[in-house]
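Here the structure is laid out as structure tokens; the discussion comes afterwards.
Here the complex is missing a single protein chain, while all its other protein chains stay put.
Chain nomenclature is as follows: A, B and C, assigned in order of appearance, with residue numbering initiated at 1 for each chain independently.
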Amino acid sequence: MIADRRDLHAHAEPGWCEVYAATKVYDALTTMGWEIRAGAAVIDADARLGLPPQSDFDFFFARAIENGAEADLAKTFRDGFTGLVAVWKGRRSGPVVAFRFDLDANRGAESERADHVPVARRFVSMNHGVHHNCGHDGHTSLGLALARSIAALDGNFAGEIRLIFQPAEEGLRGARAMVTAGVLGGVDYFVGCHIGIQATRTGEVVSGYTTILGSDKLDVHFHGVGAHAAIAPHEGRNALLAACVAAQNLMAIPRHGKGDTRINIGTLVGGNARNTVPAEATMTIELRAEDADSLAYINEAARRVIEGAAIMHGVELTMEVAGGSGPASSDPELDAVVAAVAAQVSQVTHVVSQTPFKGSEDAAEMMRAVQEQGGKAVYFGIGSDLAAGHHNAAFDFDEASLAIGLDILCGVAATLTAGPIA
Amino acid sequence: MIADRRDLHAHAEPGWCEVYAATKVYDALTTMGWEIRAGAAVIDADARLGLPPQSDFDFFFARAIENGAEADLAKTFRDGFTGLVAVWKGRRSGPVVAFRFDLDANRGAESERADHVPVARRFVSMNHGVHHNCGHDGHTSLGLALARSIAALDGNFAGEIRLIFQPAEEGLRGARAMVTAGVLGGVDYFVGCHIGIQATRTGEVVSGYTTILGSDKLDVHFHGVGAHAAIAPHEGRNALLAACVAAQNLMAIPRHGKGDTRINIGTLVGGNARNTVPAEATMTIELRAEDADSLAYINEAARRVIEGAAIMHGVELTMEVAGGSGPASSDPELDAVVAAVAAQVSQVTHVVSQTPFKGSEDAAEMMRAVQEQGGKAVYFGIGSDLAAGHHNAAFDFDEASLAIGLDILCGVAATLTAGPIA
Amino acid sequence: MIADRRDLHAHAEPGWCEVYAATKVYDALTTMGWEIRAGAAVIDADARLGLPPQSDFDFFFARAIENGAEADLAKTFRDGFTGLVAVWKGRRSGPVVAFRFDLDANRGAESERADHVPVARRFVSMNHGVHHNCGHDGHTSLGLALARSIAALDGNFAGEIRLIFQPAEEGLRGARAMVTAGVLGGVDYFVGCHIGIQATRTGEVVSGYTTILGSDKLDVHFHGVGAHAAIAPHEGRNALLAACVAAQNLMAIPRHGKGDTRINIGTLVGGNARNTVPAEATMTIELRAEDADSLAYINEAARRVIEGAAIMHGVELTMEVAGGSGPASSDPELDAVVAAVAAQVSQVTHVVSQTPFKGSEDAAEMMRAVQEQGGKAVYFGIGSDLAAGHHNAAFDFDEASLAIGLDILCGVAATLTAGPIA
Partner (left out) sequence: MIADRRDLHAHAEPGWCEVYAATKVYDALTTMGWEIRAGAAVIDADARLGLPPQSDFDFFFARAIENGAEADLAKTFRDGFTGLVAVWKGRRSGPVVAFRFDLDANRGAESERADHVPVARRFVSMNHGVHHNCGHDGHTSLGLALARSIAALDGNFAGEIRLIFQPAEEGLRGARAMVTAGVLGGVDYFVGCHIGIQATRTGEVVSGYTTILGSDKLDVHFHGVGAHAAIAPHEGRNALLAACVAAQNLMAIPRHGKGDTRINIGTLVGGNARNTVPAEATMTIELRAEDADSLAYINEAARRVIEGAAIMHGVELTMEVAGGSGPASSDPELDAVVAAVAAQVSQVTHVVSQTPFKGSEDAAEMMRAVQEQGGKAVYFGIGSDLAAGHHNAAFDFDEASLAIGLDILCGVAATLTAGPIA
């Protein structure tokens, strides 16, 4: 598991470009005997969010081939189809249990300090500017290890186990395309996990996160008309001013009386010369809410504000959804299963349940889908000593936590495929 | 002329309610032998701007009757039709020359101090809260006196003389309705005048004002949805916030590179309880510009802003034009005629020509109409010692200036009906 | 109790003007044998919020005298000192238990419909435009009835019972002045109640409200400089624009990550003529938050916004606190006492505990004070069939709920003065 994790870390790939990781998983699971669907079969092309430019697809495809990915297989994942689903049906009838793991790394430089473990142990990212600084390398290696354990059962369990490896968790960009492709059809129990979130010591376990905030990420572009700001200001259409008005009024969207909401304009860039009416302006926006009603409310209000700002200043508007995931909470029943299993794991020192997640997580999109079809879902946390916080250049987790995570995953799988739970 | 002016002052009536004044003018001119069209014949009902409530129509109609207006005649002017046009055709062919006078007083208390001449001489306004504080009482009495002089000619002149008495100059509300009713059809020369504007000493004359600013007055109402601001802020639609956004963005409409512009949100009133999301908000707006292009520009920009603000905050919008008049400047040729005539008037001490008006004036709407049909227009100023500025409670002008004004008007009439001018 | 309530209803008085009510309570309690402190002895003059104009003080003082209040006593309460505190010490040592009742009615017309019970039963408000539309007439009559019951014990209880009658609950204006005057010194248990809040059927009881939102009410005045909007816009200082900017940016104060917050600009009025740069603008603002940290946060942020807006547009600023009360929640231990007592009252059909209040209530200021000195507090609800919602012209409650309320109050008093509670 540690070897897998280090290999993935060294070949870090950003969202929708995880060709190396996907081929590695595919090869490993095929060897184990899993039945696999991959690429466009499990990714709805039109539901993919926040795709990178073609040059990124090309670059990371070529890098994967260079680093040993088999070319024909790699083509399955090329151009933004880097997901796969593996299925193993038990000999006895029983529930469908899905486990989900994410494949992507982040943009961002990795620490080059000698005391950064990937430097010291020589598995630092070879793809400069891309860094597994959120632990997804660990998640994928957990998925591979779980796959091995399940395979070893040779079908001696009740129901079906489905392993989902998703691309582009960062930015909430990948889950929706797998959901709309139907990969959760028939799932009764959904299990996801994350290393080190609100459990930052090895041995701690969060047996179920609640109120994972739903979120929509919008990219907004205002297109105006430039003009000489002294000679003909009236001939301009000020895209920057439209963006400034939109930003202020987005922040002024009233609180929802029932569900907590968040709005952020993370970046705004407009204009290109001091003496010219700005013809272009771009904003990146993030909306979050703790439930579906308040997320819908804030989304509608935000779109009104943005459209109103464009009309107000006579500029054109293009808007795209760069990411999005619904809100979700772990079902207490599955949380209890994780807690019970974790309590039996020897290295586990502390288990807390029903813990607010506070941020957003693409797994929630899958949790909602399962819950809406009557299933139950849990997202749990594997505590780990961290070298630095998530998304930091010096992020690194304690590899000892992987063994704990695997024990829990195997225990949960065993519990859920043994018979009905309370 | 002084007696007429004092009678009109004592019976001050606000715009569209000048029933006493109109019947007085009608009676006088009929007696002199003028051919008269009055009321709906010279007022396009649909083009009237800024009408008062019916209760005002009723109140001032009743007051006029009480004060001696003949009831059947008064009905001609009832409910906002208080204009009239008198025509006298000369025996010789020649140009059509129009003289325009305004009838209305302003809302506003009149000074009750003993040294206020209307108090001392006992012609203070009997209609409490309505005050001839802009000198239109003088203008109307000048019109009556000019009518007498023309009548005395018994048609011994070339062309046609047309006297236009318009309602509701204040707020730029009345001229447009007379223009669209066609009262300026065929007019070759248009002459208007004002007492005491940028000529505040008796004996001064401005022989022609330039750049009378065009203006549009808008009343904007945002209609939202109230809600308890603590329990259900998301159920509200904040009309006040829409108005605040509109106000800021109206002020931010870019300068026009060619023509000077002005924007003012004169009043804004919104909301009705501290703990309720405001459901209603109202703004009174004034747009001005020195030429037609920049007035059109600012008007379009303002409407975009207002509509955008409504969309932005999800509120309904009603908007009405409460007043409006195009920009205009006196033609230099007619300015020269006024200057030449004025130079011959014994009490005149000082004549300046081509003087920027700086404000707006409803006569400009008529000037533009005449200029657009190929005629020429002038708007001149009759200097007068003022007790206080226009629209002030203590405003009063020097009645000696009336004789000067009449001499100029008669001289201009004589010049323009004697033959072609250079 | 019903007679008292109807008498108070008929003599409805607004906040800080409750001279009739205060003298009535004083007279009654004196007769019963209570030891009373009144007026400036229990009201810190400088801590009074949202005082009405002197003319209101004078008017309602005169009305109280006309309606039978004894003049010398009435002077105790004159000019905004309409509170009183009655004390009865038990023969045995024990805790200090305070019960608080509010005296004031609201501004607002009362329904004149024949089916409005106060009309039908002839106790409609004789003070036109002032209406007991929030049930405080009932609260005060409950206080009088409780006083009678306690008096009947003739000191046969442990500890001290303190009855607090406060002015100006509406707008959160009166409690703070009594707290800073020290009326809660030594209080171990604080008990308040309200008729009909989230318990709108007679027989229901809320045994303890939680998260009563803290609130600050600010009145903000921007003072600029008027100017002719066409001739000299640069000479103005636009107070209305400052207010609009403030309003928008107040709404844009970021959410607090921990405590729920609310902001409302309830009213905004600015400017006085369409063609003049607005010299004055006034806003009424309400801030609310569910805990002290987030209330402090929103208060500081609001003041920065308001000051920044004044600086931005070069206008002067005056600001006053028109009301304010801290956030509070009922202590579960006292909630349990109320619940246990209520369960024994025969007409009670349904008891719920720990119910979010959602709005604000001036009693919370007293609850916080008691809790900060180590005591415990409860605010409970007496269900009542309502003719219309609180603050509605047709509001009326079911007088049968008064007997229920009294039984609970007496039971709670008995419990708390019998010995220590769990």
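In the analysis below, a residue touches a chain if its C-beta (ideal position, glycine included) is under 8 Å from a C-beta of that chain, and two chains touch if they have at least 3 such contacts.
Bear in mind the structure is a predicted one, so any value in this text is a computation, not a measurement.
Note that of B:Asn127, B:Ser215, B:Gln248 or B:Ser330, the residue touching the chain absent from this view is B:Gln248.
Between the chain not shown and the residues A:Pro278, A:Gly314 or A:Gly405, the one that touches is A:Pro278.
The hidden chain makes contact, of the residues A:Leu268, A:Val352 or A:Ala387, with A:Leu268. Considering the whole complex, the residue from A:Leu51, A:Val96, A:Met251 or A:Ala328 that touches the absent chain is A:Met251. Taking the complete complex into account, C:Ile311 is the one of C:Met126, C:Ile311 or C:Ala343 that touches the chain left out. Mapped onto chain B, the interface with the missing chain covers residues 248-249, 251-252, 254-255, 260-263. Listed by residue number, the positions of chain A touching the unshown chain are 171, 213, 217, 228-231, 233, 238, 240-241, 243-245, 247-248, 251, 262, 264-278, 281, 284-286, 288, 322, 358-360. Within the entire complex, the positions of chain C that touch the omitted partner chain are 230-236, 238, 241, 245, 249, 252, 254-258, 277, 294, 297, 301, 304-305, 307-314.
Simple rule for what comes next: only the chains that are shown with their structure count from here on.
Set against the Cα centre of chain C, the chain with the most distant centre is B. Separation between the centroids of chain A and chain C, computed from CA atoms only, is 50 Å. Each of residues 248, 251, 262 in chain C touches at least two other chains.
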